[in-house]
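Note that this complex is displayed minus one protein chain, with the remaining chains in position.
What follows is subunit A.
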Amino acid sequence: MLSNLIVTTQRLVVIIDDTAQEKISQQILTQLLKEQGQDEVSTIKALPFSTDLKKWDTFVDFFRKCTRDENKCNAILPSLADLLVYQSVEKIIHFVHTLLLSKQVQRVFLWITPANIVHSRAEYVVAAFEYLADLILHLETNNTLSIVTRKAGGAVTNKRYTYTKNNKEFLVEAIQKTPKTTPAAKADEPTTNTVGTTFKIELNEDELVARNTLKLPYEKTSETTESSIIYTPDAGDDFDAEEEDPDEDLLI
């Protein structure tokens, strides 16, 4: 289940949504937390979207709500696109940082849909929150997602999954990486005819060896250090083969 991968020790979880599910983002996050045994009444605190977000007091009240209970809570914020309509980037980052500094807040969830952000520097804003996040869930398509996790020791993991979801469950399956073939291994593979040709161009091993051992005439002459006349007689030059008496036609 996706909740097993998201609800971990990482404190700031950022969801990058390219699948236009922002409308039910709080619903999805609440469901994920419930699957991990969190309680909507006590340990899940969601700041609902409303026009009250234009008042900073709304954020202060939410912070107090998260920190007043003895139980640690999970804070679900409105989507970044909604927050940016009313507050500046600096204030939002400051608020997220304040939540993370509180020991009563176990996790903070922030949903980001890049296509919905009206900020002039939307790409930089998204990158800034990706930098702050401990875990980034990227909903890439309707059936693939990736999770980047930054661990306390500094290690970073990046894994891709395929997912299926219906109303009740959100299941993921890791995508197995296929082993890459090295260039040396590729060279040892026997050459094959290219598809679409009707004649053979490539050489097999025997032909390659024969070609490499062949010495062309100019190579032979370049190897000799002594000067020599190389005479190759043809058939007409073979005088010793004649056994006839050359004086046979004399009438002596």
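Quick note on the criterion: contacts are C-beta pairs under 8 Å (C-beta built on N, C-alpha and C of every residue); 3 or more make two chains touch, one makes a residue touch a chain; residues count from 1.
Basically, contacts and distances are computed from a predicted model.
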Record-based protein name (UniProt) of the chain missing from this complex, from "Glutaredoxin domain-containing protein", "Serine/threonine-protein phosphatase", "Elongator complex protein 6" or "Autophagy-related protein 16 domain-containing protein": "Elongator complex protein 6"
Which of A:24, A:60 or A:174 contacts the chain that the document leaves out: A:24
Touching residues on subunit A - with respect to the absent chain: 20-24, 27-28, 30-31, 50-51, 54, 81-82, 84-86, 113, 115-118, 122, 165-170
